[in-house]
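One protein chain omitted, others in place.
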Amino acid sequence: MNASISVLLFGITRDITGQSAVSVPLSDGNRVGDLLQRLQQQYPRLSDIRSLLVAVNGEYADSDTVINSKDEVALIPPVSGG
Amino acid sequence: MNASISVLLFGITRDITGQSAVSVPLSDGNRVGDLLQRLQQQYPRLSDIRSLLVAVNGEYADSDTVINSKDEVALIPPVSGG
Amino acid sequence: MIAITTDPIDVASALKLLQADEAGAIDLFLGVVRDKTQERSVDHLEYEAYDRMAISEMRKIVDEANRRWKLLRCVVIHRKGTLRIGEIAVLIGVATPHRADAFDATRYVIDTIKQTVPIWKKEIFSDGEVWVNATP
Partner (left out) sequence: MIAITTDPIDVASALKLLQADEAGAIDLFLGVVRDKTQERSVDHLEYEAYDRMAISEMRKIVDEANRRWKLLRCVVIHRKGTLRIGEIAVLIGVATPHRADAFDATRYVIDTIKQTVPIWKKEIFSDGEVWVNATP
């Protein structure tokens, strides 16, 4: 079964894509690393960012983390709060 | 020539002497160390204090500092501001 | 108390939240929008947050500070939206019995916020704009 997942975008990633969320096709068993690769193919300028992390359900996730279709997924470019 | 000098007292030294200033006989060439000795003879309980410094004209003074009759002299028991 | 807000940060209210009879020391850190970055004149800043995650990451930081220093009170308020020069972007307040703990905890909280909390700022200059830290 193929589904797709909506990825929340913030900061420079929102500027690069021109959107605050993008839909990414997702296969069963896809991992954070796969998602990042797919997004970087779709938006090559994401590779200009100093580092790019992924949060799954509001927690920083390893590239090994499996993503399920109900997860809330977000791209986290380098933070600069404070 | 003999004169006397008024010594300002604060904190525990004011409580021990019961006064906010005491007059101490002062000879020409008397030093801070002489003053302290004289005061401790007059008020033995001053020796109970952890440490006793002397300020001359608003500055911490060595025991060698010569006191003149026009100087503003104060006893400085251990500070505890803040 | 941990919050993200679009309203100006009110130091007096934060101070009230920090009061405790056992408190001998309160340290209050304010991160303020300054007029220059690397000699470029800043017009204003735009802050953006992934609110849900920012709150939970700030909660983790405060919990860890509590474990290390046993705080009596801790307030963290981060603002988002448009901020002008002189406005407060972040307030950290810590109350402890003794002062060393208040300083150490406040510093730990602000240092760690800057490393892990998903909040982003864009500096807007007269001739351009940049997401801080985003590119090498």
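By letter and in written order, the chains are A, B and C; residue numbering begins at 1 in each of them.
The definition used in the following text is that a residue touches a chain if its C-beta (ideal position, glycine included) is under 8 Å from a C-beta of that chain, and two chains touch if they have at least 3 such contacts.
Nothing here was measured: the structure is a model prediction, and the numbers come from that model.
Novice: For the chain that's been dropped from view, list the shown partners it touches.
Specialist: Those shown chains that the absent chain touches are B, C.
Novice: I'm checking contacts with the chain that's been left out. Which of C:Ala102, C:Val117 or C:Val132 qualifies?
Specialist: Among C:Ala102, C:Val117 or C:Val132, only C:Ala102 touches the chain that is not shown.
Novice: For subunit B, which residues reach the chain that was dropped from this view?
Specialist: Residues in contact with the chain left out: 8, 10-12, 14-15, 48-50, 55, 58-60, 74, 76-82.
Novice: I need the residue numbers on subunit C that touch the omitted chain, in ascending order.
Specialist: Touching the chain left out of view, subunit C contributes residues 11-12, 15, 19, 21-36, 85-86, 95, 97, 99, 102-103, 106-107, 110.
Definition applied: only the chains that are shown with their structure count from here on.
Novice: Taking the mean of the C-alpha atoms as each chain's centre, how many Å separate subunit A from subunit C?
Specialist: For subunit A versus subunit C, the centre distance works out to 26 Å.
Novice: Taking the mean of the C-alpha atoms as each chain's centre, how many Å separate subunit B from subunit C?
Specialist: So the centre of subunit B lies 49 Å away from the centre of subunit C.
Novice: Whole-Å distance, subunit A centre to subunit B centre, using C-alpha means?
Specialist: Chain centres of subunit A and subunit B, defined by C-alpha means, are spaced 73 Å apart.
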